[in-house]
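This report refers to the structure that appears directly beneath it.
Certain chains of the assembly are absent from this excerpt, and the rest are unmoved.
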Amino acid sequence: MEDNLFEGTESLVTPAYVRVARAARRSRTAQFRQLLTQRRLPRQGLDQHTIRLLLDELSGLDANQFLGQANVGEREGRLYSELVRVRHFGMAHGMGRAGDLAASQPKACGASLLVRLCTALLLDALHLAGFASCRHVALLPVATGMAITLCLLALRQQRPSADRVLWIRIDQKACLKCICAAGYLIEVLENKIVGDQVVTDVEALKRRLEESDPSRYAAVISTTSCFAPRAPDQVVSVAQQCQRYGVPHLVNHAYGVQSRRCNGLVCAASRLGRVDAVIFSFDKNFMVPVGGAGVAAATPILIDALQVLYPGRASVAPVVDLFITLLQLGREGFTALLNEREERFVQFKERLAPILEKHGERLLHTPENPISFAVSLRDTMVRFGVEPSAIGSMLYARRCSGPRAVLGTERRQVQGVVLAGYGAHIADYPTPYLNLAAAIGIQAHDITRFCRRLDHVLETVRRRQTSLVSAVAAHRVDPDRRSGERDQSDPEYVHQHAHPCE
Amino acid sequence: MEDNLFEGTESLVTPAYVRVARAARRSRTAQFRQLLTQRRLPRQGLDQHTIRLLLDELSGLDANQFLGQANVGEREGRLYSELVRVRHFGMAHGMGRAGDLAASQPKACGASLLVRLCTALLLDALHLAGFASCRHVALLPVATGMAITLCLLALRQQRPSADRVLWIRIDQKACLKCICAAGYLIEVLENKIVGDQVVTDVEALKRRLEESDPSRYAAVISTTSCFAPRAPDQVVSVAQQCQRYGVPHLVNHAYGVQSRRCNGLVCAASRLGRVDAVIFSFDKNFMVPVGGAGVAAATPILIDALQVLYPGRASVAPVVDLFITLLQLGREGFTALLNEREERFVQFKERLAPILEKHGERLLHTPENPISFAVSLRDTMVRFGVEPSAIGSMLYARRCSGPRAVLGTERRQVQGVVLAGYGAHIADYPTPYLNLAAAIGIQAHDITRFCRRLDHVLETVRRRQTSLVSAVAAHRVDPDRRSGERDQSDPEYVHQHAHPCE
């Protein structure tokens, strides 16, 4: 609405009040102006009222919301359900055109504008989080794995003779599948162990590139965000080798944006070597629902190819979620989240250490992994005969989500590739363990609850084995009740009391 | 909430009222039970209150909504923005797992259930609309073009020696891009003209398959829903040839589900020949926002391969939209929409005919296309020198969205393929034309407004050419005012009056 519309209202409402209200309104307009012209994260996050107004204004620019529109095509953004309309703020045309995922849509000026603004805000957020060399970013309405597939499909045109991808081993199924889906063979580069950590075997990489025909590789894929005890790949070295041998380099940065350290790695790699694209998840880094991924780079080549490759339109919902969240965060909010995560990462380990010691276990020493860490389950397995997966199941049943139990001796064939020690990123990792993460948005109560429940689970399995008779009883004891130091403020008390979840 | 919780409330509220209210509540529960057990479209659509309750119940089964949950993984469905949470009903985990897009998620029992239910409802809707032979359907959170790409990627594993796709020409950029994106060469099968219609050259198809090595083809792609004067492909014949030569057959059924006739074609083709997958859009057929596509078939082979291929999770938003809409429609609502569209298709042509006659133009005779039709612009071009694209622009500026103006003489290279007469699906189509559609959800006012505006536009260009002087004046006349029969109920009057959009 235009400010001058309120001029007439001074005959309805006391003019002095209208004056102050219009001045306040202009402050909000100034926020919009700043956003539309500077296209950077606002210093402080916007309130929901302001964001909703902005979204409604933008969606009002889409043809399906026009007054007096005549729709005589086959795709007109008609919405049957008002419930659906409301949740999408009336935006129905998705993003992109047949020609280009980043192209403006004739029928969706508002959504097109939103996508452009969101791209700019995301770039700003990446800079803020430490990926300063980033210059281009594509917003893809697909999750990380599929985004890597799309990158590989885009590379195919550039490297017609390539038939394989050199994959620095990371034991996550999606990482293998995204290569196969693109129609490439997987060539595994195994890691090595240094102390407790599983790290990139840079020498092996060099050898491999030297010995083979580099043109056979569509890309090398390295990873920054991974489950400890695996450390982030030495992406700078990898990037340098890729540059040397002229092989494209994709960095799987799935949940790495939340760590300034991981961003530092990709930033340096982009400056010092070859990085064609850094792929990251929206949901894992920005606390939005699963559905979108970003592909960032210092150079536009692959980014542009990617956007042109995508055949057709796509849901704009993941971008809208990201847009809302970035506006609501602002620079200060995002920085606060990054700081908080780092603090909780330290606290989590500190809180766990004495509990582990009590049960004869320990934190694995993984100094290079800034998000994830692992706790040994050796004693639990060796002395009590309980496999990590049993611990995992007990925790899942107690509403602990996220821990990954790894035995390290499994041999599995995934997408045609045989991997020894599947899950541990390497063959013969010496210690069974449980992997944990302090990811963005982790709350103090997540840590408190998890520590209490892990303690209880470890105690339970120990007692069970010591005496089968006593185990039956132990099984029924509520962990929260036996602990003298129980956190009275924990809401779970009420219901756990009523429904012990084991 | 459990019904027995209300027992205690009889001490708070008059028991007789509670009794009747609980009985009514049980009716709603019966609706849920029916849905969860029968998994079919309800006869009558559900009201928004019931749907919202169901969604909230389902999302309450996702781990990120649990009370007392401890989240210590890297992807925990945390949502920063309450605005985002509300619009997704709290569902944050998307759909699928690394292993399979259709797999249940351990952290998202509710969303997993929703996806399964929606799959069942969609299958029911397809049957209702005439695709009776359909037995399997995959819900993909990507638009139609990308869904075809995924089908081709899934076929790659089955046909390693194939390097090309036999494409029955349809001049839409996305249709070419989806083949290239999958890394295949495009082999064009040109159409032929019969009367005004552009139709499949079945003989040419036979020859091509006979003369070439069928194993070179990853697939034949045919199309049911297309812009007149192109007719839907003769998919039954195509399917028979594919069966005969053992070539996979994908049917681009983008907006064909809305037409019982088009569904009849794919249904028959599935029974009488080979159809590996029928790909259709959610938004174009079910009036939801752009973002999802379905892949349906009588046999599960490609459907399953497709779901296993997809690397990682995906946004569940397009499926939620479809779920809401199908529930709100019910069998009766969906049938009514299908009927209404057919009626409006006839009305639209009837309303246009006299206007066209007045301006020396005519409806092209395209009896086989049940959704789209075309009006000639020969006289406009030949006598008045106005190209179709100028007519298209004038209509766009007058808030008519959807018409496609085709000259038919353009020669364009798209994705490396040279196409003569681009836009017309064939070289040398004799008549320039404007393409229009009566798609699902089209309203009476769309037709009324469009007819009035087209009339005005044609009149304007004629007058302009006749006399430049008079043209200037004509340009300023509001079409709605000069017409004696003006539809007074048209809301555009007010604003058009204020802001003539020419």
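To keep things simple, chains are lettered A and B as they appear, and every chain counts its residues starting from 1.
Quick note on the criterion: a contact is a pair of C-beta atoms (placed from the backbone, for glycine too) under 8 Å apart; a residue touches a chain by one contact, two chains touch by 3 or more.
The structure presented is a predicted model; accordingly, all values stated were derived computationally and were not measured.
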item: Complete complex - number of sequence copies, 2 represented; value: 4
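Simple rule for what comes next: only the chains that are shown with their structure count from here on.
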item: Chain A and chain B, separation of their C-alpha mean positions in angstrom; value: 31
item: Parts of chain A lying in touch with chain B, wherever the complex brings them together; value: 48, 51-52, 63, 66-84, 87-88, 91-95, 98-99, 106-107, 141-146, 148-149, 153, 156-157, 172-174, 177-178, 180-183, 225, 227, 254-255, 281, 283-284, 286-292, 309-318, 321, 324-325, 328-329, 337, 348, 371-372, 396, 399-404, 436-443, 445-447, 449-450, 453, 490-492, 495-496
